[in-house]
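With one protein chain withheld, the remaining protein chains of the complex are depicted in position.
Order as written gives the chain letters A and B; numbering starts at 1 within each chain.
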Amino acid sequence: MSAAAGDPRLAGARRAPRRRMRLSWSDPKLRTIVWQVVILGVLAAIVCYLAANTSRNLSARHIATGFGFLAQPASIPIGETLLSWTPSVDTYGRAMLIGVLNTLKVAVVGVVLATIWGTLIGIGRLSGNWLIARLTAIYVETLRDVPVLLQLLFWYTLLNALPGPRQAFHPLPGVFLSNRGIKIPLLEWQPSHIWVLLAAVVGVVLTLLWRARAARRQAMSGTRPAVWPIGLLLIAVFPVAVWAALGAPFALDVPALRGFNFRGGGTITPEYAALTLGLVVYTASYIAEIVRSGIQAVPHGQWEAAAALGLHRGFVLRHVVLPQALRVIVPPMTSQYLNLIKNSSLAIAIGYQDIVSITGTMLNQTGQSIESIALVMVVYLVFSLSISAFMNWYNAHIALVER
Amino acid sequence: MSATVPPSSDEPPAILLEHVNKWYGSIHVLRDVNLSVGRSERVVVCGPSGSGKSTMIRCINRLEAHQEGRIVVDGTELTDDLRSLDTIRREVGMVFQNFNLFPHLTILENCTLAPIWVRKMPKAEAEALAMDYLIRVRIPEQANKYPGQLSGGQQQRVAIARALCMRPKIMLFDEPTSALDPEMIKEVLDTMVGLAETGMTMVCVTHEMGFARQVADRVVFMDRGEIVESGTPAEMFGNPQTDRLKLFLSQILRGH
Partner (left out) sequence: MGSSTTAATAGATPARQRPSAARIGPAAWLRANLFGSWASSAATLVLLYLILRAGWSFIDWAVIRAIWQVPAGAHGPDTTICRQAQGIGACWAVVGEKYRFILFGFYPYAEQWRPALVVALFIALFIVSGVRRFWRRELALLWIATLVAIGVLMWGGVLGLSYVPQNQWGGLPITLILATFGLALAFPLAVAVALGRRATSLPAVRLLCVIYVELIRGVPLITLLFMASVMFPLFLPQGVDIDKLLRAQVAFILFAAAYLAEVVRGGLQALPKGQSEAADALGLSYWQKTRLIILPQALRLVIPPLVNTFIGFFKDTSLVLIIGIFDLMKSGTVAIAEPAWQGLSSEIYILLAVIYFAFCFSMSKYSRNLERTFGRARNR
């Protein structure tokens, strides 16, 4: 734009004048205002009519409005919770919070696993091995064309058909598969573990600083100091050293069969396992296609051009192909993540207590249908908006990197 | 500014632009443009890309709105008023750089669409009219094909026929040949020359200097949003006054 410096069009001494409005039907501005008033008016009238009906119906059924019920004690039995829960003592508000956390528990684990599994399947579809390519293609075709609800019911039935605790499968030491769920050993938390975590965080921060320094050094001198040995040292060895220095505190809570059930250890309930498994397996079939088309979207000429510059494969993948593929992959991936979160609401069909399921119970107990449904919708909208905000930021970020 | 001088005539000009200004955001794209086009006059507008020549021609049938000054077309001033807009759009035909034929309609349907829906003409009459103009642009045999089946030159001739079917008083051409392969330019220019001979008022944005020499009554040179120079083709090409026009002409000629 250097030539534009003398361009009188950019002088900016004069600005566009504002338009005035006339009172005539052939004035477009007036017309648009009238149109909007009419449309909004009709809608407002409909909404008022429905609202009037609703308030009349509510008063006829003696249902109070408002969110006061959230502070009342709830007698919902909740089997699976990340917070403590005492029925008939804790409030509806707390029950909803537990529901939100349960939804998040499925969503976070589901998104991570579906991404990994879907990417593997997607790469498999491009495999030179005919068998792998065919099998992954069949996987994608079949799972996409069967409703996810049916798949969830299927997995749930399958997990419930596992033998009882006494005949439980025992694939690994400390792991039991039975119709009570999956039992796994848990690490017993000890106060000194906090230092190990802190050491890991410090290691990550120092590695990032070292990387930035390496980049600066490369820009100045042309040679780049190796990053990964230092990174490995800081992120892996350092926390282990801290742990050892503290006397290596370590204890496992291993599940064991006592009578008719297991004691100790952690439990993955059949409901949670079926829901997560079903969602991962289903969503992965969509993610696979996204990954595949993303990789195929990068023209082969890019590999050739980079090879002609004398860059080696790993570098080309990291700095040339991946950024371009990600630009194609990220937007549809976002909507798949959102779909997974929305589909997690099917938990209600197999009895996992997510936000929708708990709200459903709450709705039946209190009759506060409007408030309950509105709350659920707000929760999902917050999820949706925050994921799309994050993905927009990420998109802008990789667009910048590319330039 | 010799551009404002209309050709000797008592009747009002077909197109009149007075002190027209337009901005895109803070960029001043048309700067105090004055131009008057008489009836049956043929004006060629040239200038480097980004000079505002397309914007000016698009303001004349209000595909773009100007923000200051006056534009009067065939005695109707262009304002926000929708009635005046309707009138002008009926009287002014336009031909685009990319033809903009409707790909889902046949050639004949492309031509009869506006007469039927805007002029409320009976279908048979509109089709007879359309065939008449398709004969004039020498492609009546393509009437039942779709635009995608025609060459670029043929498409542009259909676009001219489509505009003519509204029986406009004024025709605007926005770089009608710049999207065409070289071998097709002539057939479109020939059609335009034929149209000029019928006495149509024409404003044409083009870099075809041969065409300008052959048919233009006047050539207008625009640069950076303003009219820099105007005159007969002989004056403009033989004896350019400003450095900017000299530079432009040298670039154009070098390109050929």
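The definition used in the following text is that a residue touches a chain if its C-beta (ideal position, glycine included) is under 8 Å from a C-beta of that chain, and two chains touch if they have at least 3 such contacts.
Everything quoted here is computed from the prediction, not taken from an experiment.
Considering the full assembly, A:Thr157 is the residue among A:Gln72, A:Thr86, A:Thr157 or A:Asn392 that touches the omitted chain. Taking the complete complex into account, A:Ser384 is the one of A:Ser26, A:Thr91, A:Gln365 or A:Ser384 that touches the chain left out. Note on the undisplayed chain: of the listed residues A:Val112, A:Val146, A:Leu197 or A:Leu252, the one touching it is A:Val146. Listed by residue number, the positions of subunit A touching the unshown chain are 28, 32, 35-36, 39-40, 43, 50, 53-54, 56-58, 60, 128-132, 135, 141-142, 144-150, 153-154, 157, 161, 338, 342-343, 345-346, 348-349, 356, 360, 363, 369-370, 373, 376-377, 380-381, 384-385.
Contact residues of subunit B toward the unshown chain are 61, 63, 86, 89-90, 92-94, 96, 98, 100-104, 113-114, 117-118, 162-163, 166.
Definition applied: only the chains that are shown with their structure count from here on.
Interface residues of subunit A facing subunit B in the complex, by the touch rule stated above, are 7-12, 14-17, 19, 22, 24, 26-29, 31.
Residues 21-23, 26-29, 31, 67-68, 80-84, 224-226 of subunit B are the ones touching subunit A in the complex.
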